[in-house]
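Omission of a single protein chain aside, the complex is shown with its protein chains in their original locations.
A, B and C label the chains in the order they appear, each numbered from 1.
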Amino acid sequence: MQTITRDQLLDKAVSLLADGTVTAVLGWSKGEFDYDVTPAVFKTEAELKENFVWNDFCGANFSKYLVAKMDRLEGKMLVFLKPCDTYSFNQLLTEHRFDREKVYAVGIPCEGMVDIAKVKAICGEGISSVDCGGDKLLVTTLYEEQPVEVATAEVLAERCVNCKSKKHVAYDELLGEEGEVIDSNRFDEVEKLEAMTPDERFAFWQNELSRCIRCNACRDACPACTCEKCVFDNPNSGVENKAPANSFEEKMFHIIRAYHVAGRCTDCGECSRVCPQNIPLHLLNRKFIKDMNEFYGEYQAGAEVGSRAPLVDYTTEDLEPGEVFDRRDTNA
Amino acid sequence: MQRVGVFVCWCGSNIAGTVDVQAVSEALKNEPGVVFSTNYQYMCSQAGQNMIIDAVKEHNLTGIVVCSCSPRMHEATFRKTAAAAGLNPYMVEIANIREQCSWVHKDMMTGTEKAIILGKAAVAKVNLNTPLTPGESPVTKRALVIGGGIAGIQTALDIADAGFEVDIVEKKPTIGGKMAQLDKTFPTLDCAACILTPKMVDVAQNEKIRIFSYSEVTDVKGFVGNFDVTIKKNARFVKEDICTGCGACVEKCPMKKVPNEFNLGMDNRSAIYIPFAQAVPKVATIDPNACNMLKNGKCGLCAKVCAAGAIDYTQKDEYIEEKYGAIVVATGFNPISMEKFDEFAYNQSKDVITSLEFERLTNAAGPTAGKLLRPSDHEHPHTIVFVQCVGSRCDSCAEKGKEYCSKICCMYTAKHAMLTRDKYPDTEVYVFYIDVRTPGKNFDEFYRRAVEEYGVKYVKGMVGKVTPEGKKLKVQASDLIANKQLHIDADLVVLAAAIEPDQTARPLATMLTASMDTNDFFTEAHPKLRPVESPTAGVFLSGACQGPKDIPETVSQAGAAASKVIGLLAKDKLTGNPCVASSNELMCNGCSSCERVCPYGAITYVDKEFRMPDRTTKVRRVASVNPAVCQGCGCCTVACPSGAMDLRGFANNQIMAEVDAICK
Amino acid sequence: MRKCSLDSINSVFAEISKAASLYLPVDGTDGAATYTKWEEGLTWSNALNTVKSPKDFFFPQTEDLMEFKTSGKNIEVIDTRSEMEDFVVFGVRACDVKSFEVLDRVFIKEPVDSYYASKRQHGTIVAVACGRPAETCFCQTFGINPAEPAGDVSIWKTETEVFFRANTEKGEALMSKLSGLTEECGEETVNAQKEKIAAIMNKLPLKDLTTDGFGGGKTKELFDAPEWDELSQACLGCGTCTFVCPTCQCYDIKDFNTGNGVIRYRCWDSCMYSEFTKMAHGNNRLTQKERFRQRFMHKLVYYPENNDGLFSCVGCGRCLSKCPISMNIVKVMKKIGGKASE
Partner (left out) sequence: MQVNEFKPLIVAFCCNWCSYAGADLAGNNRLNYPADVKIIRVPCSCRVNPMFILRAFQRGADGVILCGCHPGDCHYTSGNYYTRRRMAALFSMLDFLGIEKERTRVEWVSAAEGAKFAATMNDFVEKVTALGPNKRLEDLRCKR
């Protein structure tokens, strides 16, 4: 259950539209069910009142839409940003990917988003309604007489369980209470893998990545992947393909993708959220983040606009590539 | 597809001894694109080169692969050969089958196999080569020297001597820099003013040199040979071309209580002032923070006494835009602030001074007219303690000091000690040191004279604490050799403060896109082989802005920088290296990753209008590489996530083709 | 109709595996079901359906077509097709069975796609009725009855038993192998389940979704509908919907240079990708809106126009649950269909 209500966001959007501060609103639009919300640009109060939603399923990170959605917009775009979204917002600004002047950013607190797959794992398929209230969800299914009560904490998306920050690092206006950066356990899974033998790790990733269907959803949803032309779409890049032809290509795609966003990835978790095959892609990104934190000092992409990412920076005292392993082996 | 000719060299028996050259040329015949393949005893000989030229003509070759010695040896030779045959010189690739094959492998079979693979890689690469033409750009035959100390002066004089125009920009009202403040110079003990001021006059009188004093550089655009520089001439409220430097205004000025920066605040000057008698330009300057007329509109005395009518209270800062072919940075150094060094009681006692202040105290033109008197009570000090390495050679964790050795302190401290003992034999002089470092011509002899002839008491050890007590300074120190604590009642304590780059250096480096080290010293293009050039083409380094230096070193570096500038300005056109990065604007995101890793500042961003797929237009920020500045390292190509940035001559597809050929 | 106990189903699998490779949905480490080659120890998943549809068996995501080997300056052309062996796909849902009909009309129409046809020939489909449809199911919109799945063999699964009915010769052949493991039975239990399913179908949230306003001949009405802008605005241009879709059939033919030659292969392509219709002259679908519209117009208008009114959507609901931004064919049909029928 979110601390801020749909009506509060709606009022804000309506009044900003009314006073001319913005001419469009980037928000969530309701779907067929209670959980399938779609990002949408609203231009009128009527549209907002009819379709705007804010609930535990508004996971999509809007930052990336700002790169493309404002081309022909007269005036400013209102965008609602959850704390994690603000990091992507800043990172895109660092990379000059959209015009800050054309955006009116409203920071909104977030209590974590629900992963519907986790709800389905508990309640089964056939969900006819989900009521978000308090710290529980009331799930009605086609097959049970009574709604099933599910604790929200149990069905939070992985990225929200390991939320790194409830603090907004960018906004023009903040609704509700500001939160804090959280000392999360987001690297625990990475550490678990690091503790395995190389053979075990290889088997783990072979199993995970073999499911990849190269739908590119991870890339296309990623706020760091805003290239005008992705190397994987470019026949001249030498790595282009439309299918994961074999296990080499599965690995290469994900290594290169993670490498290309290394230092720029804010760990927003969109890649894993959208993966239709449930591949824990965020672990690859987190591995890079964890390594770079350990090798070169703590760095959070997007925490500040204009900060220098670890891979476009150096010191003369950096550790040697070979020492990466010595270090781990002695730590172990 | 290219029409490739392969030429396998025997290099006498150097290659042919362990590589079956016939087999290599036969095998490479079957490679894609190869239309001709042969081998010859010495490809680099005139006969060998003619063979290439003939083959190009006979077989209409568009690309050449020479399997021979290292490209570091003969790539240039064969490029010339290609040019002579009417081909673009960059359509040549070398397969290194000597140094990296025949000389390191003993077995004929393995050597031959490897030579064939290396040849295949070269063929694969040359198939993707494109003709490259080095860019040309004109050279503005004028140099800018930033900083008017001895480094800048010497550089400017040397450049002007070669017949080129030079402008000096100096932020102070006069040139001369730190050297003008010194008394004597080691190791010869000639007076600084006697050797510096004639050079200052030379500068003033040189027709090729313009001095922008009381000025600063505010903007630098462009690149080697073509810099556009904006210089801000601060308003000095005195018309420079009219002022005769007579000094009448200085005498009449009622505001006489302004701390005199030339004497490091140890005496006062007036609000209108000429920093010192030999200043160049010898023109008065009004200090706007002190002048009552400028602050409150009351006074105007100087204007009244100025016979020339040079005073102009309405003068405004002036911006001058000028073009230069080369820029020399000579921004020099400053002693670090002693504020944080509480242990030496610098803030508590006037009689704890820095070495530069000591220079002024012993200088005939200084606040005491050259008499060594304590600043507090103007009494003659009998016991003087010199402390070396104050803020130098600190541990990396020490926040207040510097890790590096300031290099000049050992010698000037020896000089100060010696001169004191020479002039005032009744004075007891202690020098506390970590090490005495005297590498330089006649330096060690100089230091030994101080000890042996002048009886200066050198003590290995650091001063732990200085406590003012009455008229004395209680100095508590350790003598590491005798392994005991010393307590000295001193009259004067002189701190050899570490030196650091001038504060203006960092913003200047940003403007110049010249790199700096963590201490804000400018980085040289190569620490050994290109010590006076910045990695940014066309930017040169002179003097202490690059690292601590004494005068002789500064002057020699100034001369070296000048000769590099002269070498540049002597050219009418600059021919670039064609193997430079270039960005495919259609794919560029404008994300700045490439710009951040470019060591040369070769990448800038432009807003460009693009036709979008849906026939609308959109303005996007895209990277643009200046080929005259890019040196072709290729760092940007890897930083670029979309692959928009590529390197000519070493393109992504070329390197991958080599990889493929080697691995197949 | 024959039946066996659910407990003995593994012996049925073992029997089938003797003569042919058997594939069936098995739960993976991530909890989702995937068609997996059966071997002792694997369990038939209870999941409603797999993430990836079974079209992979006939139209794999990547498939080598031929190979060129180079040696020196000679090229040899190699046919990479190998002798196809019989295989059985077990546990296919009614919607996915229907999708094969959609694919057949594309690939088995002259000129016949021999790669596809050969696999269809060798594959036997064992379809299973849906005891527990999900809220995302809308197969009935396309006239599919999940209680009566087509296929070579239809099966119904209860808590304790599995019922079999052969529908085709291939199905009979398969069932004859299972005669020792199954017994003849009446249809009462199956009929009861069918009724139950029918009752649930009546409760499904998408039960009223109709194809009214779609079908051949609707191009002019629908192509320029203003709603496409709004519907497509959030589309990321990924290929998730097309790659999980059982009826999407677009592919690209590509060459892979191995260093020693070239492998010519085909792989799924997606009309959602920006490069999809790129040709020498450029791209005729320039915006995501056009690409998005293409996908739905193809399924709901162009395909039925060319295939006797058959829609190329089977209502499996995969795109509903997998689209990263939750835009899907149902939302499109509701928005545009209603409009068109006004």
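Basically, a residue touches a chain if its C-beta (ideal position, glycine included) is under 8 Å from a C-beta of that chain, and two chains touch if they have at least 3 such contacts.
Worth saying up front: this structure is predicted, and the values here are computed from it rather than measured.
Although it is left out of the displayed model, the omitted chain contacts the following shown chains in the full complex: A, B, C. In the complete complex, the residue from A:262, A:275 or A:303 that touches the missing chain is A:262.
Screening B:21, B:597 or B:644 against the full complex identifies B:597 as the residue touching the chain left out.
When the omitted chain is restored, the residue from B:10, B:36, B:90 or B:103 that touches it is B:103.
The omitted chain makes contact with chain B at the following residues, 70-73, 96, 98-101, 103-107, 110-111, 113-114, 117-118, 121, 515, 523, 525-527, 535, 579, 597, 599, 631-635, 637-639, 647, 650, 652, 655-656, 658-660, 662-664. Mapped onto chain A, the interface with the missing chain covers residues 190, 193-194, 198-206, 231, 237-239, 245-246, 248-249, 251-252, 255-256, 258-259, 262, 284, 287-288, 291-292, 295-296, 310-316, 318-325. Where chain C meets the missing chain, the touching residues are 67, 256, 258-261, 263.
By our rule, only the chains that are shown with their structure count from here on.
In terms of C-beta pairs in contact, A-B outnumbers the other of B-C and A-B. For the pair chain A and chain C, the distance between mean C-alpha positions equals 30 Å. Shown for chain A are the residues in touch with two or more other chains, of which there are none.
Listed for chain B are no residues, as none touches two or more other chains. Within the complex formed with chain C, the chain A residues making contact are 31-33, 36-41, 60, 65, 69, 116-117, 121, 124-128, 142-143, 207-208, 211, 213-217, 219-221, 233, 241-245, 270, 273-274, 276-279.
Considering their complex, residues 30, 32, 613-615, 660-661, 663-664 of chain B touch chain C. Of all the residues in chain A, the ones that touch chain B in their complex are 71-72, 94-97, 226-231, 234, 236-238, 260-261, 308-309, 311-313, 316.
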